[in-house]
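Encoded as structure tokens, here's the structure I'll be asking about.
The complex is shown incomplete by one protein chain, all other protein chains being positioned as in the whole.
Going by the order they are written in, the chains are A, B and C; count residues from 1 in each one.
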Amino acid sequence: MKGLARTGKGQIGWVEKPRPSAGPRDAIVRPLAFAPCTSEIHMIWGEMGDFMPPDRIMGHEAVGVVDEVGSEVCDFSTGDRVIVPAITPTFGRVPAQRGFAQHCNGMCSGMPFCTAKDGVFAEYFHVNDADANLAHLPAGISLEQAVMIGDMMTTGFYGAELADVALGSTVAVFGIGPVGLMGVAGAHLLGAAQILAVGSRPNAVKVAREFGATEIIDYHNGDTVQQIMDLTDGEGVDSAVTAGGDVSIIGQAVQVLKPGGTLGNVNAMEHAENIPIPLAAWGSGLGDKTIRGGLCPGGRARMERMAALVKHGRLDPSLMLTHRFTNFADIEEALILMHEKPRDLIKPAVILE
Amino acid sequence: MKGLARTGKGQIGWVEKPRPSAGPRDAIVRPLAFAPCTSEIHMIWGEMGDFMPPDRIMGHEAVGVVDEVGSEVCDFSTGDRVIVPAITPTFGRVPAQRGFAQHCNGMCSGMPFCTAKDGVFAEYFHVNDADANLAHLPAGISLEQAVMIGDMMTTGFYGAELADVALGSTVAVFGIGPVGLMGVAGAHLLGAAQILAVGSRPNAVKVAREFGATEIIDYHNGDTVQQIMDLTDGEGVDSAVTAGGDVSIIGQAVQVLKPGGTLGNVNAMEHAENIPIPLAAWGSGLGDKTIRGGLCPGGRARMERMAALVKHGRLDPSLMLTHRFTNFADIEEALILMHEKPRDLIKPAVILE
Amino acid sequence: MKGLARTGKGQIGWVEKPRPSAGPRDAIVRPLAFAPCTSEIHMIWGEMGDFMPPDRIMGHEAVGVVDEVGSEVCDFSTGDRVIVPAITPTFGRVPAQRGFAQHCNGMCSGMPFCTAKDGVFAEYFHVNDADANLAHLPAGISLEQAVMIGDMMTTGFYGAELADVALGSTVAVFGIGPVGLMGVAGAHLLGAAQILAVGSRPNAVKVAREFGATEIIDYHNGDTVQQIMDLTDGEGVDSAVTAGGDVSIIGQAVQVLKPGGTLGNVNAMEHAENIPIPLAAWGSGLGDKTIRGGLCPGGRARMERMAALVKHGRLDPSLMLTHRFTNFADIEEALILMHEKPRDLIKPAVILE
Partner (left out) sequence: MKGLARTGKGQIGWVEKPRPSAGPRDAIVRPLAFAPCTSEIHMIWGEMGDFMPPDRIMGHEAVGVVDEVGSEVCDFSTGDRVIVPAITPTFGRVPAQRGFAQHCNGMCSGMPFCTAKDGVFAEYFHVNDADANLAHLPAGISLEQAVMIGDMMTTGFYGAELADVALGSTVAVFGIGPVGLMGVAGAHLLGAAQILAVGSRPNAVKVAREFGATEIIDYHNGDTVQQIMDLTDGEGVDSAVTAGGDVSIIGQAVQVLKPGGTLGNVNAMEHAENIPIPLAAWGSGLGDKTIRGGLCPGGRARMERMAALVKHGRLDPSLMLTHRFTNFADIEEALILMHEKPRDLIKPAVILE
């Protein structure tokens, strides 16, 4: 079968590999839609792929149809249409039993796609522990919507959850790429009253407002921190979601948090040894500003809840789809587009059906 | 009346001031025991007192007897023996209603002693909102125990609470000064199975073991982080309490946390612009390692709970009392002792009765 | 001044009383809008007023203008337009410090209106601890909206909060009177995907759908429990809010909860010694179905958050206003209407401006 692989640092190319086979609890899935993600950009052009074997097939965002299931799989059959989470943990492991399946076999080990095996940009791909990780695609959800669920939606929402967004609160979301936009939507769905979204690209600004942003902070108009403080009468925000930028964004978010507030980071950062936390803004260590950052939890239960939100019309994540492709081979162009990040891009995806 | 004041940067001296008077909800208290704290050292010899008015009377740790109450005070009368919390918030304020009384009027504003008015190293001192902040000293608690409750115990315990210490978990406590020792005791009382205490002073090591430390990590024996990883089979700890050291301790604690673990800092840090969080150990931002740091909550309800623990024999905080003084004027020597930190010192206190 | 009072069991009438006066921290407020509530019906025609003194002025839902403030009030002045919460606790009390201000001086003591002093159906009324309990009425909120905040909205939302409504979950709301409707809206704002509302009155059904109900369960169509199980593929719901009916509703809610689910009751029940919890449905005691019931927390911080939701357009609680009156004396008719509960009634209110 064919797959689009990282063929070396900064290089991609098509490879031919045998179709994967299913162990007793696994499934083999044929993609119906897939999308590239910033993580692939980090893996191919950044530091995150430095220890990868050559010709690793990329991709971890997909919706598909089950092509084969192992002998112990109970809930899925060939032909089922499924949402595939980016994170497919082994739920029996001790860290998973403690609530952190995404770190089931070591930090951030819950995503075997790309890191431990081939990814989803292939004619077929392998999903471990199908009963625990796949979710049936409900009727009434389009592929354009569904392909946003497995990573963008769950990751952005996780940012809002990490940030303890509360009913009637004020939230700042730093970054309005697709994860940040889903952070806006997550904060909205969790009951925020006021959502300040930091970003400037017109397409993204428009979608941010549709997802619930009440104010847009554009750094071209002055210091981000100052703008947020001004818009909140000098009080700052209850929660901050960081979903973009470099390590300095964490410090900005700490500065705008009220004492008692919480930061939820879902941005994978590179190119720095340390994240600097401003001591004064953190109350010399005593400000009761909680700093969290995590990997989106995957697995079936979470996918079902995400899908239920889309199915019941609570949000339409396909609003983020700015660049739609229709052929299998287009994933290469979509991936390059993600690398180049033209100003009108939010999220590209290949919809095969 | 007489009081021991900060008379200038790096200077202390006795001052004569009028006895304070009680507003309708306040109390005037005469000390039965008091103790100096590292915070005073920061205020007098460090940066934290740079904006203080001259001749501010120091001290925020005391047990006393009520000398006068305002007309609206219901639950306390002249002659009552009381525990005085270091933190005496205004509980009606909006941040207090949200659960952060210690930041009721702005970050860390919950301790008016020393920062907004004279402290407790005086013949009489003022307590705002007596019904909400004082706690009756129960029979069966000695002054030596009680003087540890209002700051050391509640602060150290808060570290363990911030760190989400869970039943059967493994906890590292960085620093075994009096706050760190109370962090050890707090982790023990919250059900930790294994407590790794970082420190080397023999007196403190002995008390740490009595409070529940199962292992002592001495930096003279090698890298602290490595020792903790070795003692936990490379897994690290579920919770870390930081209660001493400079800003670099936060990074060490992040390194030894498991994914999903939590850090609780109760150390007031100085002399740095930023706290560096090591990016790799924090999972590039995705490690689900929560970083908290806060000011001990004060108030009556918490004091009553702390006192109940001592009364029912759950711990004896007077084990930390290494230097006991008996005269009012001895507070000066106790304060200087705190500044000089001889190797056998854990905590000095003046017990007047 | 004039006020509408409970003049005896099952009797109401206008009384003349002196205008109340403000203690140092209190405010005297003149109503701009007020509304009767089922609680008054319980107090006048049910058991809840059995121990009330005669001629107690009724009413605890109001928006008003500050007419006088005590000497220690900082944040409010004569002429300020304010939202008045039904629950006005004393926040310094020990139970309040532990997070239960609504029970500050004993169970359900947080509402002095009607129970401990005259209520708001008067030309002027008294608010204790104004800084802690009043909230400024933000620009952009109508009186019709604002009068729903102080009890209906905060109470219904509290039901959803007690029920631990989670992102993407399925929720049943029993009862779609005004509190139940706010339970629907609260579940919606907290991120429920599917909301099953139990009720049948056409006006209320229409508003339930506008507030986010995805299905309506009408008991005329068969057994409520069975209908809910059918609509959830036999799985039941994650959360249940009970906001109406008699004690048997609790058992119904327990029956439809999944193991691990939570019930949040905000219905004041009468006319029974016990609430029966069905043993089998509660897993013989082991089903991990949490049963909560509580009084809405009041106070300023919560009012500000509720107001922020309305101000930022997250919901329009005035959709519940079916019977609008405009004269001060109309409160009598509104109260009788509440007692008679005609089929087209959701909520009556008197809007004076």
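Definition applied: a residue touches a chain if its C-beta (ideal position, glycine included) is under 8 Å from a C-beta of that chain, and two chains touch if they have at least 3 such contacts.
These figures come from a predicted structure and were not determined experimentally.
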> Since one chain is left out of the picture, which of the remaining chains does it touch in the full complex?
Replying inline: A, B, C
>> Among C:Val266, C:Leu315, C:Ala334 or C:Val350, exactly one should touch the missing chain; which is it?
In response: C:Val266
> Looking at C:Phe113, C:Phe157, C:Phe211 or C:Trp282, which residue reaches the missing chain?
Replying inline: C:Trp282
>> If I consider the whole complex, including the chain that's not displayed, which of B:Thr115, B:Thr170, B:Gln227 or B:Thr242 touches that chain?
In response: B:Thr170
>> In the whole complex, not just what's shown, which of A:Asp55, A:Glu210, A:Glu270 or A:Glu304 touches the removed chain?
In response: A:Glu304
> When the complex is taken as a whole, what residues of subunit A touch the one chain not shown?
Replying inline: 24, 91-99, 101, 129, 131-132, 299-302, 304
> Given the full complex, what residues of subunit C touch the hidden partner chain?
Replying inline: 48, 95, 98-100, 102-103, 106-108, 247, 250-251, 258-260, 265-270, 272-279, 282-295
>> Considering the whole complex, not just the chains shown, which residues of subunit B touch the missing one?
In response: 157, 161, 166-170, 186, 189-191, 193-194, 214, 304-306, 308-309, 311-312, 314
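Here is the rule we use: only the chains that are shown with their structure count from here on.
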> How many angstrom between the C-alpha centroids of subunit C and subunit B?
Replying inline: 41
> Where does subunit C touch two or more other chains at once, residue-wise?
Replying inline: 304
